[in-house]
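As you look at this complex, bear in mind that one protein chain is not there, while each of the others sits in place.
This part shows chain A:
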Amino acid sequence: MNYFPDEVIEHVFDSIDSHRDRNSISLVCKSWHKIERCSRRTVFIGNCYAINPERLIGRFPCLRSLTLKGKPHFADFNLVPHEWGGFVHPWIDALARARVGLEELRLKRMVVSDESLELLSRSFVNFKSLVLVSCDGFTTDGLASIAANCRHLRELDLQENEIDDHRGQWLNCFPDTCTTLTLLNFACLKGETNLAALERLVARSPNLKSLKLNRAVPLDALTRLMSCAPQLVDLGVGSYENEPDPESFVKLMAAIKKCTSLRSLSGFLEVAPRCLPAFYPICQNLISLNLSYAAEIQGNHLIKLIQLCKRLQRLWILDSIGDKGLEVVATTCKELQELRVFPSDLHGEEDYNAAVTEVGLVAISAGCPKLHSILYFCKQMTNAALITVAQNCPNFIRFRLAILEPNKPDHLTSQSLDEGFGAIVQACKGLKRLSVSGLLTDKFFLYIGMYGEKLEMLSIAFAGDTDKGMLYVLNGCKKMRKLEIRDSPFGDAALLTDVGKYKTMRSLWMSSCEVTLGGCKRLAQNAPWLNVEIINENENNRNGEDEREKVDKLYLYRTVVGTRKDAPPYVRIL
């Protein structure tokens, strides 16, 4: 029953941004559902196959901003074949035909084509923001369409995409009248950049706050760019390679000094570390530093830089920093909230003395009380260390630990890491995301089920002993949304015990486990609201009906639109 006119209710709803809150509102009553859906501007779709564009548009005709995610997370690690799906074109096509006033599009792990980008650029007059994360399928020609046709473009954010660089003139395609850019990130482009066009573009974009350059932008160009954009807040340095002569260095330093608003620094895709001092003057202002692609910044150069960054809240770094370097971080960066330590040697070339261990992790946990998110690749771990970390930092929301060697036990006691990870889950009552590694038994899963009340995403690899492990998680973690498991001995019994559970989850991934074709078929029969996808790249056995056959890759997700029609031959949807 409404005591207020619709306009008032709509006005109240306008102040509610969170899509989860909005979803809840729309369940209250029919009238609220209608008001909410007609006023909804921002929609987040975590799995593009859970719904289709027509139903989206039917429900939210006034949509302005859409976020879509395609491939499952493990696609990042080459576990999902290339043509699996996640095509954005049908979405853009449908939105264009329905004349939706789209202004923002954010895509993650989707396949985007030049045709899609061209269609996008021509169909939405007020289009302002394009964010592509881990997408592929397009070239710089598609970017040229966006540049040329989106008159009011504010943001073009290309994060870690595989883009075919035609070394064309896409930057030249921004018309002279385009002055509205606030964010331009093309760091992932691999080819030559038209520097003159870039400089002109930056010079006529007074609102540009974030600029992330690719490798092909050398030091002298950087100086000119920073000189005409002293208002920058976020900078991704491209190439920092050639050591400049003293005069050039002085100019660079002067340009950097003027950027008093600079808070975030990244890039250094190619580096001559001796140039780093040019950045020293602004380090004290930095809250975010990403040096995870700057392998040449090591040792003293790195330490000196970090010692100046006293206000850092976010640090992404390579493990070449070492435990000693992390101790410096712990003493310097008291405001640190998020830390990511990536492996620098992925090909087993070196002896790995530079890698980090549990020592670094403990130091960080002791020194940085505000830490709530961590991604840590290390070569070894102990229960004692994890227990200490749990005591020091009970505020973790995201905790991801990847020990480089799968199944590795506590290196001091040779025991499993059940107790250590159990301590983390028990202490961190707000933990939402957890990735684990090392030797883990069913007991670890028992702990997860007991203590993982807020856990929403769990990534498991090479862990567990029996079906009980997976069952502990499914039964205990009421908030679980995304569960992804590889190389673990969970089978049909675990999969089938509580089919209704999958209604409350976005998706489940299981690869190299013990589930069989028969088990998957039974699941599909009992749950018509699930798409149960079997991915089988082995051509010989694709349509075999042997129900005892183990399924290599299973991906299931709830959906309201049934089986998708765009699956490749090696995906069988039961």
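Quick note on the criterion: a residue touches a chain if its C-beta (ideal position, glycine included) is under 8 Å from a C-beta of that chain, and two chains touch if they have at least 3 such contacts; residues count from 1.
As a convention for this text, contacts and distances are computed from a predicted model.
Between the names "Globin domain-containing protein", "Transmembrane channel-like protein", "Auxin-responsive protein" or "60S ribosomal protein L6", the one given in UniProt for the chain missing from this structure view is "Auxin-responsive protein". Checked against the hidden chain, the listed residues A:22, A:69, A:106 or A:215 yield one contact partner: A:215. Across A:60, A:87 or A:293, the residue that sits in touch with the chain not pictured is A:293. Among A:7, A:162, A:498 or A:547, the one in contact with the hidden chain is A:162. When the whole complex is considered, the residue among A:11, A:34 or A:190 that touches the unshown chain is A:190. In the full complex, chain A touches the hidden chain at residues 74, 76-82, 134, 160-162, 165, 167, 188, 190-192, 215-216, 269-270, 292-296, 342-349, 377, 402, 404-407, 435, 459, 461-462, 486-487, 489, 511-514, 537-538, 541, 550, 552-553.
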